[in-house]
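The complex appears here without one of its protein chains, the remainder shown in place.
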(Lines give C-alpha, C1' and ligand atoms only; values in the text may rest on other atoms or scores of the structure.)
Protein backbone atom coordinates (compact mmCIF):
# COMPACT_ATOMS: atom_id res chain seq x y z
CA UNK A 1 0.00 0.00 0.00
CA UNK A 2 1.39 3.38 -1.01
CA UNK A 3 1.17 6.31 1.41
CA UNK A 4 2.53 9.85 1.01
CA UNK A 5 5.42 10.85 3.30
CA UNK A 6 3.15 12.69 5.75
CA UNK A 7 1.31 9.42 6.49
CA UNK A 8 4.31 7.20 7.01
CA UNK A 9 5.08 7.83 10.66
CA UNK A 10 1.50 7.40 11.72
CA UNK A 11 0.17 4.44 13.66
CA UNK A 12 -2.57 2.62 11.85
CA UNK A 13 -5.73 1.48 13.58
CA UNK A 14 -7.88 -1.33 12.18
CA UNK A 15 -9.12 0.66 9.19
CA UNK A 16 -7.71 3.81 7.69
CA UNK A 17 -8.92 6.01 4.88
CA UNK A 18 -6.66 5.32 1.92
CA UNK A 19 -4.93 8.01 -0.16
CA UNK A 20 -6.98 7.13 -3.25
CA UNK A 21 -10.26 7.91 -1.46
CA UNK A 22 -8.92 11.12 0.07
CA UNK A 23 -7.74 12.03 -3.43
CA UNK A 24 -11.28 11.68 -4.76
CA UNK A 25 -12.57 14.06 -2.08
CA UNK A 26 -9.90 16.63 -2.89
CA UNK A 27 -10.53 16.24 -6.62
CA UNK A 28 -14.32 16.43 -6.73
CA UNK A 29 -14.96 19.02 -4.02
CA UNK A 30 -12.14 21.35 -5.04
CA UNK A 31 -11.19 22.16 -1.45
CA UNK A 32 -8.01 24.14 -1.10
CA UNK A 33 -5.93 26.19 1.26
CA UNK A 34 -8.81 28.48 2.28
CA UNK A 35 -11.20 25.64 3.09
CA UNK A 36 -12.65 25.03 6.54
CA UNK A 37 -13.50 21.40 7.18
CA UNK A 38 -15.26 19.19 9.70
CA UNK A 39 -14.42 15.49 9.62
CA UNK A 40 -16.27 12.93 11.73
CA UNK A 41 -15.37 9.43 12.70
CA UNK A 42 -11.70 10.30 13.20
CA UNK A 43 -10.50 6.74 13.67
CA UNK A 44 -6.72 6.79 13.32
CA UNK A 45 -6.89 10.32 11.98
CA UNK A 46 -5.63 9.59 8.46
CA UNK A 47 -8.38 11.47 6.67
CA UNK A 48 -8.23 14.42 9.09
CA UNK A 49 -4.49 14.69 8.53
CA UNK A 50 -4.74 14.41 4.74
CA UNK A 51 -7.40 17.13 4.79
CA UNK A 52 -5.40 19.27 7.22
CA UNK A 53 -2.47 19.12 4.84
CA UNK A 54 -4.38 21.05 2.20
CA UNK A 55 -7.15 22.90 4.07
CA UNK A 56 -7.02 25.96 6.31
CA UNK A 57 -8.37 24.08 9.31
CA UNK A 58 -9.96 20.78 10.25
CA UNK A 59 -12.03 19.85 13.28
CA UNK A 60 -12.45 16.10 13.61
CA UNK A 61 -15.13 14.51 15.81
CA UNK A 62 -14.41 11.27 17.66
CA UNK A 63 -16.39 10.11 20.66
CA UNK A 64 -14.50 6.85 21.30
CA UNK A 65 -11.69 7.73 23.68
CA UNK A 66 -9.11 5.17 22.51
CA UNK A 67 -9.38 6.36 18.92
CA UNK A 68 -9.21 10.01 19.97
CA UNK A 69 -5.93 9.22 21.75
CA UNK A 70 -4.46 7.38 18.78
CA UNK A 71 -5.49 10.20 16.45
CA UNK A 72 -4.07 12.80 18.82
CA UNK A 73 -0.71 11.08 18.66
CA UNK A 74 -0.88 10.79 14.89
CA UNK A 75 -1.78 14.45 14.41
CA UNK A 76 1.19 15.38 16.56
CA UNK A 77 3.45 13.10 14.52
CA UNK A 78 2.23 14.71 11.30
CA UNK A 79 3.41 18.13 12.45
CA UNK A 80 0.11 19.76 11.49
CA UNK A 81 -1.24 22.42 13.84
CA UNK A 82 -4.51 23.14 12.09
CA UNK A 83 -6.21 19.82 12.94
CA UNK A 84 -8.17 19.66 16.20
CA UNK A 85 -9.92 16.67 17.74
CA UNK A 86 -13.29 17.14 19.38
CA UNK A 87 -14.58 14.43 21.74
CA UNK A 88 -18.16 15.05 20.83
CA UNK A 89 -21.00 12.91 19.58
CA UNK A 90 -21.72 14.24 16.10
CA UNK A 91 -25.19 12.66 16.14
CA UNK A 92 -26.09 15.49 18.51
CA UNK A 93 -25.08 18.21 16.06
CA UNK A 94 -22.18 20.11 14.52
CA UNK A 95 -21.35 23.39 16.25
CA UNK A 96 -19.12 24.81 13.46
CA UNK A 97 -20.65 26.97 10.73
CA UNK A 98 -19.81 28.18 7.17
CA UNK A 99 -17.93 25.02 6.37
CA UNK A 100 -16.59 24.15 2.93
CA UNK A 101 -16.63 20.42 3.56
CA UNK A 102 -17.99 17.86 6.00
CA UNK A 103 -16.68 14.29 5.71
CA UNK A 104 -18.53 11.48 7.46
CA UNK A 105 -16.90 8.10 7.96
CA UNK A 106 -18.93 5.97 10.40
CA UNK A 107 -22.01 3.76 10.53
CA UNK A 108 -25.43 5.44 10.26
CA UNK A 109 -23.79 8.58 8.93
CA UNK A 110 -26.96 9.44 6.98
CA UNK A 111 -28.41 10.58 10.31
CA UNK A 112 -25.89 13.40 10.40
CA UNK A 113 -26.71 14.76 6.94
CA UNK A 114 -29.20 17.25 8.39
CA UNK A 115 -26.57 18.56 10.81
CA UNK A 116 -24.05 18.81 7.96
CA UNK A 117 -26.51 20.89 5.97
CA UNK A 118 -26.75 23.44 8.76
CA UNK A 119 -23.00 23.57 9.22
CA UNK A 120 -22.09 23.99 5.53
CA UNK A 121 -21.93 27.26 3.71
CA UNK A 122 -23.77 27.64 0.42
CA UNK A 123 -21.87 25.59 -2.17
CA UNK A 124 -20.14 23.44 0.47
CA UNK A 125 -19.94 19.65 0.19
CA UNK A 126 -20.75 16.73 2.43
CA UNK A 127 -19.08 13.41 1.60
CA UNK A 128 -20.06 10.03 3.01
CA UNK A 129 -17.52 7.19 3.19
CA UNK A 130 -19.82 4.22 2.75
CA UNK A 131 -18.67 0.58 2.62
CA UNK A 132 -22.04 -0.91 1.61
CA UNK A 133 -24.60 -0.30 -1.14
CA UNK A 134 -27.44 0.01 1.39
CA UNK A 135 -25.59 2.83 3.10
CA UNK A 136 -25.23 4.58 -0.24
CA UNK A 137 -28.96 4.36 -0.83
CA UNK A 138 -29.78 5.66 2.65
CA UNK A 139 -27.25 8.47 2.40
CA UNK A 140 -28.49 9.55 -1.03
CA UNK A 141 -32.09 9.57 0.18
CA UNK A 142 -31.19 11.72 3.14
CA UNK A 143 -29.27 14.14 0.89
CA UNK A 144 -32.30 14.44 -1.38
CA UNK A 145 -34.65 14.90 1.56
CA UNK A 146 -32.41 17.70 2.78
CA UNK A 147 -32.38 19.43 -0.62
CA UNK A 148 -28.73 18.88 -1.43
CA UNK A 149 -27.96 19.42 -5.10
CA UNK A 150 -25.36 17.60 -7.22
CA UNK A 151 -25.82 14.32 -5.43
CA UNK A 152 -23.51 11.69 -6.87
CA UNK A 153 -21.66 8.54 -5.87
CA UNK A 154 -18.25 7.36 -7.05
CA UNK A 155 -16.05 4.37 -6.51
CA UNK A 156 -12.35 4.55 -7.18
CA UNK A 157 -10.14 1.59 -8.02
CA UNK A 158 -6.40 2.08 -8.28
CA UNK A 159 -4.08 -0.53 -9.67
CA UNK A 160 -0.32 -0.47 -9.45
CA UNK A 161 1.57 -1.22 -12.66
CA UNK A 162 4.80 -3.11 -12.13
CA UNK A 163 7.63 -2.15 -14.48
CA UNK A 164 10.45 -4.66 -14.38
CA UNK A 165 13.15 -5.98 -16.63
CA UNK A 166 11.08 -9.16 -16.97
CA UNK A 167 8.10 -7.17 -18.22
CA UNK A 168 5.37 -4.65 -17.43
CA UNK A 169 2.08 -5.77 -15.92
CA UNK A 170 -0.50 -4.77 -13.34
CA UNK A 171 -0.04 -6.18 -9.87
CA UNK A 172 -1.79 -9.53 -9.44
CA UNK A 173 -3.62 -8.99 -6.16
CA UNK A 174 -5.02 -5.71 -5.00
CA UNK A 175 -7.78 -3.73 -3.37
CA UNK A 176 -11.04 -4.21 -5.22
CA UNK A 177 -13.15 -2.18 -2.83
CA UNK A 178 -12.82 0.14 0.13
CA UNK A 179 -15.80 2.54 0.23
CA UNK A 180 -18.26 4.22 -2.04
CA UNK A 181 -18.03 8.00 -1.82
CA UNK A 182 -21.34 9.85 -1.92
CA UNK A 183 -21.17 13.60 -2.48
CA UNK A 184 -23.84 16.24 -1.93
CA UNK A 185 -23.52 19.98 -2.48
CA UNK A 186 -25.54 22.53 -0.54
CA UNK B 1 -17.96 13.99 -16.37
CA UNK B 2 -17.83 15.47 -12.88
CA UNK B 3 -15.71 18.57 -12.23
CA UNK B 4 -15.34 20.56 -9.00
CA UNK B 5 -16.81 24.09 -8.98
CA UNK B 6 -13.44 25.75 -9.63
CA UNK B 7 -13.20 23.92 -12.97
CA UNK B 8 -16.66 24.66 -14.28
CA UNK B 9 -16.18 28.06 -15.87
CA UNK B 10 -13.04 26.99 -17.69
CA UNK B 11 -12.84 26.45 -21.41
CA UNK B 12 -11.73 22.96 -22.31
CA UNK B 13 -9.16 22.26 -24.98
CA UNK B 14 -8.99 18.89 -26.72
CA UNK B 15 -7.69 17.02 -23.68
CA UNK B 16 -7.80 18.01 -20.06
CA UNK B 17 -6.41 16.37 -16.96
CA UNK B 18 -9.37 14.87 -15.13
CA UNK B 19 -10.09 15.37 -11.42
CA UNK B 20 -9.48 11.69 -10.66
CA UNK B 21 -5.89 11.89 -11.93
CA UNK B 22 -5.19 15.17 -10.17
CA UNK B 23 -6.62 13.51 -7.03
CA UNK B 24 -4.05 10.72 -7.31
CA UNK B 25 -1.22 13.25 -7.49
CA UNK B 26 -2.51 15.09 -4.41
CA UNK B 27 -3.02 11.82 -2.57
CA UNK B 28 0.27 10.07 -3.23
CA UNK B 29 2.67 13.04 -3.12
CA UNK B 30 1.08 14.68 -0.07
CA UNK B 31 1.49 18.19 -1.47
CA UNK B 32 -0.23 20.86 0.57
CA UNK B 33 -0.49 24.55 1.14
CA UNK B 34 3.25 25.06 1.55
CA UNK B 35 4.18 23.24 -1.64
CA UNK B 36 5.95 24.89 -4.56
CA UNK B 37 5.15 23.24 -7.88
CA UNK B 38 6.25 23.28 -11.51
CA UNK B 39 3.80 21.87 -14.05
CA UNK B 40 4.70 21.42 -17.69
CA UNK B 41 2.54 20.90 -20.73
CA UNK B 42 -0.08 23.38 -19.52
CA UNK B 43 -2.65 22.62 -22.21
CA UNK B 44 -5.94 24.11 -21.07
CA UNK B 45 -4.47 24.69 -17.61
CA UNK B 46 -6.73 22.29 -15.71
CA UNK B 47 -3.93 20.57 -13.83
CA UNK B 48 -2.12 23.84 -13.07
CA UNK B 49 -5.34 25.28 -11.65
CA UNK B 50 -6.14 22.18 -9.59
CA UNK B 51 -2.59 22.26 -8.20
CA UNK B 52 -2.74 26.03 -7.61
CA UNK B 53 -5.89 25.51 -5.59
CA UNK B 54 -3.99 23.55 -2.94
CA UNK B 55 -0.31 24.54 -3.37
CA UNK B 56 1.51 27.74 -2.40
CA UNK B 57 2.52 28.50 -5.98
CA UNK B 58 2.57 26.91 -9.41
CA UNK B 59 4.63 27.79 -12.46
CA UNK B 60 3.34 26.08 -15.59
CA UNK B 61 5.41 25.73 -18.77
CA UNK B 62 3.74 25.93 -22.18
CA UNK B 63 5.61 26.73 -25.37
CA UNK B 64 2.63 26.55 -27.77
CA UNK B 65 1.19 30.04 -27.92
CA UNK B 66 -2.47 29.15 -28.52
CA UNK B 67 -2.52 26.88 -25.47
CA UNK B 68 -0.75 29.49 -23.35
CA UNK B 69 -3.50 31.96 -24.25
CA UNK B 70 -6.30 29.54 -23.47
CA UNK B 71 -4.66 28.63 -20.15
CA UNK B 72 -4.13 32.30 -19.33
CA UNK B 73 -7.83 32.94 -19.73
CA UNK B 74 -8.70 29.86 -17.65
CA UNK B 75 -6.37 30.83 -14.83
CA UNK B 76 -7.97 34.26 -14.75
CA UNK B 77 -11.45 32.68 -14.69
CA UNK B 78 -10.40 30.46 -11.77
CA UNK B 79 -9.57 33.49 -9.63
CA UNK B 80 -6.22 32.00 -8.58
CA UNK B 81 -3.30 34.41 -8.34
CA UNK B 82 -0.59 31.91 -7.50
CA UNK B 83 -0.46 30.20 -10.92
CA UNK B 84 1.93 31.67 -13.51
CA UNK B 85 2.41 30.61 -17.13
CA UNK B 86 5.89 30.52 -18.58
CA UNK B 87 6.31 30.43 -22.37
CA UNK B 88 9.45 28.38 -22.18
CA UNK B 89 10.58 25.10 -23.68
CA UNK B 90 11.00 22.79 -20.69
CA UNK B 91 13.24 20.47 -22.72
CA UNK B 92 15.89 23.17 -22.27
CA UNK B 93 15.70 23.07 -18.47
CA UNK B 94 13.73 24.15 -15.41
CA UNK B 95 14.92 27.38 -13.85
CA UNK B 96 13.04 26.99 -10.53
CA UNK B 97 14.69 25.25 -7.56
CA UNK B 98 13.69 23.53 -4.28
CA UNK B 99 10.42 22.31 -5.72
CA UNK B 100 8.07 19.93 -3.93
CA UNK B 101 6.51 18.62 -7.12
CA UNK B 102 7.08 18.62 -10.87
CA UNK B 103 4.24 17.33 -13.07
CA UNK B 104 4.94 16.46 -16.70
CA UNK B 105 2.09 16.00 -19.17
CA UNK B 106 3.44 15.91 -22.74
CA UNK B 107 5.08 13.54 -25.20
CA UNK B 108 8.72 12.53 -24.58
CA UNK B 109 8.44 13.79 -21.01
CA UNK B 110 11.09 11.27 -19.92
CA UNK B 111 13.67 13.62 -21.45
CA UNK B 112 12.83 16.19 -18.79
CA UNK B 113 13.33 13.84 -15.84
CA UNK B 114 16.96 14.95 -15.44
CA UNK B 115 15.88 18.60 -15.32
CA UNK B 116 13.17 17.75 -12.80
CA UNK B 117 15.76 16.12 -10.59
CA UNK B 118 17.81 19.30 -10.44
CA UNK B 119 14.76 21.42 -9.74
CA UNK B 120 13.32 19.27 -6.95
CA UNK B 121 14.25 19.52 -3.32
CA UNK B 122 15.21 16.38 -1.44
CA UNK B 123 12.01 14.35 -0.94
CA UNK B 124 10.18 16.10 -3.78
CA UNK B 125 8.21 14.19 -6.41
CA UNK B 126 8.09 14.14 -10.17
CA UNK B 127 4.93 12.72 -11.75
CA UNK B 128 4.53 11.74 -15.40
CA UNK B 129 1.09 11.71 -17.05
CA UNK B 130 1.57 8.92 -19.55
CA UNK B 131 -1.11 7.65 -21.93
CA UNK B 132 0.83 4.63 -23.22
CA UNK B 133 2.66 1.68 -21.67
CA UNK B 134 5.83 2.40 -23.67
CA UNK B 135 5.96 5.87 -22.16
CA UNK B 136 5.66 4.36 -18.71
CA UNK B 137 8.61 2.08 -19.38
CA UNK B 138 10.74 4.92 -20.74
CA UNK B 139 9.81 7.23 -17.88
CA UNK B 140 10.55 4.59 -15.26
CA UNK B 141 13.94 3.84 -16.83
CA UNK B 142 14.85 7.49 -16.83
CA UNK B 143 13.80 7.82 -13.17
CA UNK B 144 15.99 4.87 -12.27
CA UNK B 145 18.92 6.21 -14.28
CA UNK B 146 18.58 9.49 -12.42
CA UNK B 147 18.54 7.75 -9.02
CA UNK B 148 14.98 8.58 -8.05
CA UNK B 149 13.71 6.43 -5.21
CA UNK B 150 10.13 5.19 -4.66
CA UNK B 151 9.45 4.78 -8.32
CA UNK B 152 5.91 3.51 -8.87
CA UNK B 153 3.11 3.64 -11.42
CA UNK B 154 -0.62 3.75 -10.79
CA UNK B 155 -3.75 3.77 -12.85
CA UNK B 156 -7.01 5.04 -11.42
CA UNK B 157 -10.46 4.03 -12.61
CA UNK B 158 -13.51 5.78 -11.20
CA UNK B 159 -17.02 4.57 -11.77
CA UNK B 160 -20.15 6.51 -10.96
CA UNK B 161 -22.88 4.61 -9.13
CA UNK B 162 -26.40 5.61 -10.11
CA UNK B 163 -28.92 5.58 -7.26
CA UNK B 164 -32.47 5.77 -8.54
CA UNK B 165 -35.92 4.69 -7.52
CA UNK B 166 -35.70 1.99 -10.19
CA UNK B 167 -32.53 0.60 -8.64
CA UNK B 168 -28.84 1.14 -7.86
CA UNK B 169 -26.19 0.22 -10.40
CA UNK B 170 -22.92 1.48 -11.85
CA UNK B 171 -23.14 3.64 -14.96
CA UNK B 172 -23.07 1.54 -18.14
CA UNK B 173 -20.47 3.42 -20.17
CA UNK B 174 -17.50 5.24 -18.76
CA UNK B 175 -13.84 6.12 -18.92
CA UNK B 176 -11.72 2.99 -18.91
CA UNK B 177 -8.41 4.78 -19.34
CA UNK B 178 -6.90 8.25 -19.33
CA UNK B 179 -3.24 8.09 -18.31
CA UNK B 180 -0.88 6.05 -16.22
CA UNK B 181 0.71 8.08 -13.46
CA UNK B 182 4.37 7.36 -12.80
CA UNK B 183 5.84 8.78 -9.60
CA UNK B 184 9.46 9.22 -8.58
CA UNK B 185 10.77 10.71 -5.36
CA UNK B 186 14.13 12.43 -5.13
CA UNK C 1 -18.11 -4.43 -29.26
CA UNK C 2 -16.58 -7.79 -30.06
CA UNK C 3 -18.82 -10.74 -30.96
CA UNK C 4 -17.83 -14.27 -32.01
CA UNK C 5 -18.59 -15.25 -35.63
CA UNK C 6 -21.77 -17.13 -34.69
CA UNK C 7 -23.28 -13.88 -33.37
CA UNK C 8 -22.44 -11.64 -36.30
CA UNK C 9 -25.35 -12.28 -38.62
CA UNK C 10 -27.90 -11.87 -35.87
CA UNK C 11 -30.24 -8.93 -35.56
CA UNK C 12 -29.85 -7.12 -32.26
CA UNK C 13 -32.80 -5.98 -30.22
CA UNK C 14 -32.48 -3.16 -27.68
CA UNK C 15 -30.40 -5.17 -25.22
CA UNK C 16 -28.41 -8.31 -25.82
CA UNK C 17 -26.43 -10.50 -23.48
CA UNK C 18 -22.78 -9.79 -24.20
CA UNK C 19 -20.13 -12.46 -24.82
CA UNK C 20 -18.29 -11.58 -21.60
CA UNK C 21 -21.34 -12.38 -19.46
CA UNK C 22 -22.11 -15.58 -21.35
CA UNK C 23 -18.43 -16.48 -20.85
CA UNK C 24 -18.83 -16.15 -17.08
CA UNK C 25 -21.79 -18.54 -17.13
CA UNK C 26 -19.85 -21.10 -19.18
CA UNK C 27 -16.81 -20.69 -16.95
CA UNK C 28 -18.39 -20.91 -13.50
CA UNK C 29 -21.10 -23.52 -14.14
CA UNK C 30 -18.91 -25.81 -16.23
CA UNK C 31 -21.70 -26.65 -18.68
CA UNK C 32 -20.57 -28.61 -21.71
CA UNK C 33 -21.74 -30.66 -24.60
CA UNK C 34 -23.92 -32.96 -22.50
CA UNK C 35 -25.74 -30.15 -20.72
CA UNK C 36 -29.47 -29.56 -20.96
CA UNK C 37 -30.44 -25.93 -20.47
CA UNK C 38 -33.51 -23.75 -20.00
CA UNK C 39 -33.08 -20.05 -20.70
CA UNK C 40 -35.81 -17.51 -19.99
CA UNK C 41 -36.29 -13.99 -21.21
CA UNK C 42 -35.09 -14.85 -24.73
CA UNK C 43 -35.01 -11.28 -26.02
CA UNK C 44 -33.00 -11.31 -29.24
CA UNK C 45 -31.85 -14.85 -28.48
CA UNK C 46 -28.14 -14.08 -28.05
CA UNK C 47 -27.76 -15.98 -24.79
CA UNK C 48 -29.85 -18.94 -26.01
CA UNK C 49 -27.67 -19.18 -29.13
CA UNK C 50 -24.39 -18.88 -27.20
CA UNK C 51 -25.62 -21.61 -24.84
CA UNK C 52 -26.88 -23.76 -27.72
CA UNK C 53 -23.45 -23.57 -29.29
CA UNK C 54 -21.92 -25.51 -26.40
CA UNK C 55 -24.83 -27.38 -24.76
CA UNK C 56 -26.76 -30.45 -25.89
CA UNK C 57 -30.07 -28.60 -26.03
CA UNK C 58 -31.61 -25.31 -24.99
CA UNK C 59 -35.26 -24.41 -24.50
CA UNK C 60 -35.77 -20.66 -24.25
CA UNK C 61 -38.94 -19.09 -22.83
CA UNK C 62 -40.28 -15.86 -24.29
CA UNK C 63 -43.86 -14.72 -23.86
CA UNK C 64 -43.63 -11.46 -25.85
CA UNK C 65 -44.48 -12.32 -29.43
CA UNK C 66 -42.30 -9.75 -31.19
CA UNK C 67 -39.21 -10.93 -29.34
CA UNK C 68 -40.07 -14.57 -30.00
CA UNK C 69 -40.18 -13.80 -33.72
CA UNK C 70 -36.88 -11.91 -33.69
CA UNK C 71 -35.24 -14.72 -31.73
CA UNK C 72 -36.71 -17.33 -34.07
CA UNK C 73 -35.08 -15.60 -37.01
CA UNK C 74 -31.78 -15.28 -35.15
CA UNK C 75 -31.73 -18.95 -34.15
CA UNK C 76 -32.32 -19.89 -37.78
CA UNK C 77 -29.50 -17.56 -38.88
CA UNK C 78 -27.15 -19.17 -36.35
CA UNK C 79 -27.63 -22.59 -37.93
CA UNK C 80 -28.23 -24.24 -34.55
CA UNK C 81 -30.93 -26.91 -34.41
CA UNK C 82 -30.82 -27.63 -30.70
CA UNK C 83 -32.36 -24.33 -29.56
CA UNK C 84 -36.16 -24.20 -29.25
CA UNK C 85 -38.34 -21.21 -28.37
CA UNK C 86 -41.31 -21.72 -26.10
CA UNK C 87 -44.01 -19.03 -25.99
CA UNK C 88 -44.80 -19.68 -22.37
CA UNK C 89 -44.93 -17.54 -19.27
CA UNK C 90 -42.14 -18.87 -17.07
CA UNK C 91 -43.72 -17.30 -13.97
CA UNK C 92 -46.24 -20.16 -14.24
CA UNK C 93 -43.58 -22.84 -14.05
CA UNK C 94 -40.89 -24.74 -15.96
CA UNK C 95 -42.06 -28.00 -17.50
CA UNK C 96 -38.57 -29.40 -18.25
CA UNK C 97 -36.78 -31.57 -15.68
CA UNK C 98 -33.24 -32.74 -14.84
CA UNK C 99 -31.68 -29.57 -16.17
CA UNK C 100 -28.01 -28.69 -15.81
CA UNK C 101 -28.61 -24.95 -16.05
CA UNK C 102 -31.42 -22.42 -15.91
CA UNK C 103 -30.60 -18.83 -16.94
CA UNK C 104 -33.00 -16.04 -16.06
CA UNK C 105 -32.75 -12.65 -17.73
CA UNK C 106 -35.84 -10.55 -17.00
CA UNK C 107 -37.34 -8.35 -14.29
CA UNK C 108 -38.62 -10.06 -11.11
CA UNK C 109 -36.67 -13.19 -12.01
CA UNK C 110 -36.35 -14.05 -8.32
CA UNK C 111 -39.96 -15.23 -8.47
CA UNK C 112 -38.90 -18.04 -10.80
CA UNK C 113 -36.16 -19.37 -8.52
CA UNK C 114 -38.55 -21.88 -6.95
CA UNK C 115 -39.53 -23.19 -10.38
CA UNK C 116 -35.86 -23.40 -11.36
CA UNK C 117 -35.19 -25.51 -8.31
CA UNK C 118 -37.77 -28.08 -9.33
CA UNK C 119 -36.49 -28.16 -12.89
CA UNK C 120 -32.79 -28.57 -12.05
CA UNK C 121 -31.07 -31.83 -11.40
CA UNK C 122 -28.94 -32.21 -8.28
CA UNK C 123 -25.79 -30.13 -8.83
CA UNK C 124 -27.37 -27.97 -11.54
CA UNK C 125 -27.07 -24.18 -11.56
CA UNK C 126 -29.46 -21.29 -11.84
CA UNK C 127 -27.98 -17.96 -12.95
CA UNK C 128 -29.71 -14.59 -12.70
CA UNK C 129 -28.75 -11.73 -15.04
CA UNK C 130 -29.40 -8.77 -12.79
CA UNK C 131 -28.79 -5.13 -13.75
CA UNK C 132 -29.39 -3.65 -10.27
CA UNK C 133 -28.08 -4.26 -6.77
CA UNK C 134 -31.59 -4.58 -5.35
CA UNK C 135 -32.30 -7.41 -7.77
CA UNK C 136 -29.13 -9.15 -6.63
CA UNK C 137 -30.27 -8.96 -3.03
CA UNK C 138 -33.74 -10.27 -3.83
CA UNK C 139 -32.38 -13.06 -6.01
CA UNK C 140 -29.85 -14.12 -3.37
CA UNK C 141 -32.55 -14.19 -0.68
CA UNK C 142 -34.78 -16.34 -2.83
CA UNK C 143 -31.88 -18.73 -3.52
CA UNK C 144 -31.20 -19.04 0.18
CA UNK C 145 -34.89 -19.55 0.97
CA UNK C 146 -34.97 -22.32 -1.60
CA UNK C 147 -31.90 -24.02 -0.11
CA UNK C 148 -29.54 -23.47 -3.00
CA UNK C 149 -25.93 -23.98 -2.05
CA UNK C 150 -22.87 -22.15 -3.44
CA UNK C 151 -24.71 -18.89 -3.79
CA UNK C 152 -22.40 -16.23 -5.22
CA UNK C 153 -22.48 -13.08 -7.32
CA UNK C 154 -19.91 -11.87 -9.82
CA UNK C 155 -19.44 -8.87 -12.01
CA UNK C 156 -17.17 -9.01 -15.03
CA UNK C 157 -15.45 -6.04 -16.63
CA UNK C 158 -13.53 -6.51 -19.85
CA UNK C 159 -11.28 -3.88 -21.30
CA UNK C 160 -9.80 -3.93 -24.76
CA UNK C 161 -6.09 -3.15 -25.02
CA UNK C 162 -5.11 -1.25 -28.16
CA UNK C 163 -1.74 -2.18 -29.62
CA UNK C 164 -0.58 0.33 -32.18
CA UNK C 165 2.62 1.67 -33.61
CA UNK C 166 1.99 4.85 -31.60
CA UNK C 167 1.78 2.87 -28.35
CA UNK C 168 -0.12 0.33 -26.28
CA UNK C 169 -2.94 1.42 -24.02
CA UNK C 170 -6.41 0.38 -22.87
CA UNK C 171 -9.34 1.79 -24.84
CA UNK C 172 -10.50 5.13 -23.42
CA UNK C 173 -14.24 4.56 -23.25
CA UNK C 174 -15.91 1.27 -22.55
CA UNK C 175 -18.58 -0.74 -20.81
CA UNK C 176 -18.37 -0.26 -17.06
CA UNK C 177 -21.45 -2.33 -16.24
CA UNK C 178 -23.93 -4.66 -17.85
CA UNK C 179 -25.35 -7.06 -15.25
CA UNK C 180 -24.42 -8.76 -12.04
CA UNK C 181 -24.48 -12.53 -12.35
CA UNK C 182 -25.86 -14.38 -9.36
CA UNK C 183 -25.27 -18.14 -9.26
CA UNK C 184 -26.94 -20.80 -7.14
CA UNK C 185 -26.28 -24.54 -7.20
CA UNK C 186 -28.92 -27.08 -6.28
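First chain written, first letter: the chains are A, B and C, and each begins at residue 1.
Criterion: contacts are C-beta pairs under 8 Å (C-beta built on N, C-alpha and C of every residue); 3 or more make two chains touch, one makes a residue touch a chain.
Since we're looking at a predicted model, the values are computed, not measured.
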{"item": "Residue of C:29, C:44 or C:74 touching the missing chain in the full complex", "value": "C:29"}
{"item": "Contact set of chain A toward the excluded chain (per top definition)", "value": "131-135, 159, 166-178"}
{"item": "Those residues of chain C which, in the complete complex, touch the missing chain", "value": "2, 4-7, 19-20, 22-33, 50, 53-56, 123, 133, 136-137, 140, 151-163, 168, 170, 180"}
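Keep in mind that, in the parts below, only the chains that are shown with their structure count from here on.
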{"item": "Distance from the mean Cα position of chain C to that of chain B, given in whole angstrom", "value": "43"}
{"item": "Whole-Å gap between the CA centroids of chain A and chain C", "value": "40"}
{"item": "CA centroid of chain A to CA centroid of chain B, Å", "value": "23"}
{"item": "Multi-partner residues of chain A (at least 2 other chains)", "value": "133"}
